[in-house]
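So the structure is just underneath, and the comments pick up after that.
Only a single protein chain was left out; the remaining protein chains are all shown in position.
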Amino acid sequence: MSTAAKPIATLRSVTGVPTGRLAMWWLLASEIVIFGGLLMTYVMHRIGHPEWATEAAHTNTVAGAVNTVVLLSSSLSAVLAHQAAQTGNGKKAANYLWLTILGACMFLVIKSFEWTHEIKEGFVLTRSTFWSFYYCAAGLHALHVIAGSIAMAIVAIDAAKGKELQRVEYAGIYWHFVDVVWVFLFPLLYIAK
Amino acid sequence: MTAATDTHATGGHDAHGPASDHGGEHIHPPSYYVKIWVVLLGLMVLSLIGSEVPNKLVVLMAAFGIAVVKAYLVCAKFMHLNIEKKFVVYFLATSLAFMALFYFGVAPDVMQHHGHRWKNVSAKAAVTRGLEAAKVDGHGGHEAPAH
Partner (left out) sequence: MSQTATHHDHGTATQGHDAHGHDSHGHGHHEEPGFIKKYLWSTDHKMIAQQYMWTGVAMALIGGYLAYAFRMQLAFPGKFIPAYGYMSSLQYNTAVTNHGTIMIFWFAMPVLIAAFGNFLIPLMIGCDDMVFPRINRLSYQVFLLSAIILIASFLVPGGGFNGAWTAYPPLSGNSEYNMAHWGSTLWVLAVALEFVAFLLGGINFITTAMNSRAPGMRLWDMPLVVWMIVIASILFMASVGPLIAGAVMLLFDQNFGTFFFAPERGGDPVLWQHLFWFFGHPEVYVVLLPAMGMSGDIIATFSRKKLFAYKTLLYTVFGTGIISFFVWAHHQFIAGIDPRMANIFTVTTLIISVPIAEMCFLFIATLYGGSITLTVPMLWGLAFVGEFLLGGVTGIFLGASGADIFFHDSYFVVAHFHYTFVPIAIIGFFMGFTYWSPKMFGLMLDETLGKIHFWITIVGFNMIFIPLFFTGLWGDHRRIYNYNNFSELARPELQDLRIIATVGLLIMISAQVFFVINLVKSYFVTKKKAGDNPWKANTLEWQCPSPPPHGNFATMPNVYRGPYEYSLPERESDFWPQNEPPAA
């Protein structure tokens, strides 16, 4: 199936929201409940287990803060990619997307150094349920970072050729969601000690 | 952020109408996004400063209050939810509301370790065990984590 022959269904937009964006919003709705379920269980355990405070004190706030800056900045380049795509500049949009992917890679590199350090210190997955949640939540988020980067790379390759520019926005929306999840993970795992 | 940009955004949206496709509608200059990014970074620094306050309640309020503001800014300005069709906001908000429901349905059993004629013996034991271990740790002079 070549992308050229899109079904009529794909081209209709009865709600006024472009189909790809609408689907992205529904995807995010389903992601909200996935992360929501995990974070809500974490929060109730965290409140019910005051002894976790001593464990939580060992998370690396600096690494978390740097990663927050990295993700917020990559969100900025994602929205600038969207802005470039809106003006019809596919080349510029693609470059901004690659910049976003660079941010994602930085995030993952910092994360891996952070985790290596923690594991060396003995704060492993099974040390206590706090650490289980820590690795589980951040790991699930990291998987989304990886998935988002792959999606953005595919979109960027097309966008550089000036094709499927509307997808730049959809990839960006997904990326902002990944950013928002981190915005909540940061206080939950690094600040509330 | 400013009232002026807000009206600009809504005005642009109305002019194009709901039928307008992607692209073409409400194009902000890059400086608009950069401004928001600066605000976001400022908020992040603020939450770091907030975390150094000795009062725990202040730390939590600052951390989560700022997180909500940051999330709002990203959702509204970067994801453009402020100019998206309202029904999208509604169903996203509904899935958030279900998470609140989940919390209030589950917390009485999982967060609480005792209730009306029941108590969670093993959870209480785990708390006691953990607090004891932390005390021993504290006396033993656990090496300070690298910050």
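Order as written gives the chain letters A and B; numbering starts at 1 within each chain.
Here is the rule we use: contacts are C-beta pairs under 8 Å (C-beta built on N, C-alpha and C of every residue); 3 or more make two chains touch, one makes a residue touch a chain.
None of the values given here were measured: they were computed from a predicted structure.
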item	value
Hidden-chain contact residue, picked from the options A:V69, A:L140, A:I154 or A:A192	A:L140
Touching residues (missing chain, whole complex) on chain A	1, 5, 7-17, 19, 22-23, 26-27, 29-38, 40-41, 45, 49, 125-126, 128-129, 132, 136, 140
Touching residues (missing chain, whole complex) on chain B	17-19, 91, 94-95, 98, 101-102, 105-106, 108-110, 112, 115-118, 120, 122-123, 126-127, 129-130
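Basically, only the chains that are shown with their structure count from here on.
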item	value
Residues on chain B engaged by chain A in the complex (per definition of touch)	18-25, 27-28, 30, 33-34, 36-37, 40-41, 44, 47-48, 50-51, 59-60, 63-64, 66-67, 70-71, 74-75, 77-79, 84-85, 87-88, 91-92, 94-96, 98-99, 102-103, 106-107, 110-113, 123, 126-127, 129-131, 133-134, 137-138, 145-147
Residues of chain A that touch chain B when the two form their complex	13, 15-18, 21-22, 25-26, 28-30, 32-33, 36-37, 40-41, 43-45, 47-54, 57-58, 60-62, 65, 68-69, 72-73, 75-76, 78-80, 83, 85-88, 117, 121, 128, 165-166, 169, 172-173, 176-177, 179-180, 183-184, 186-187, 191-193
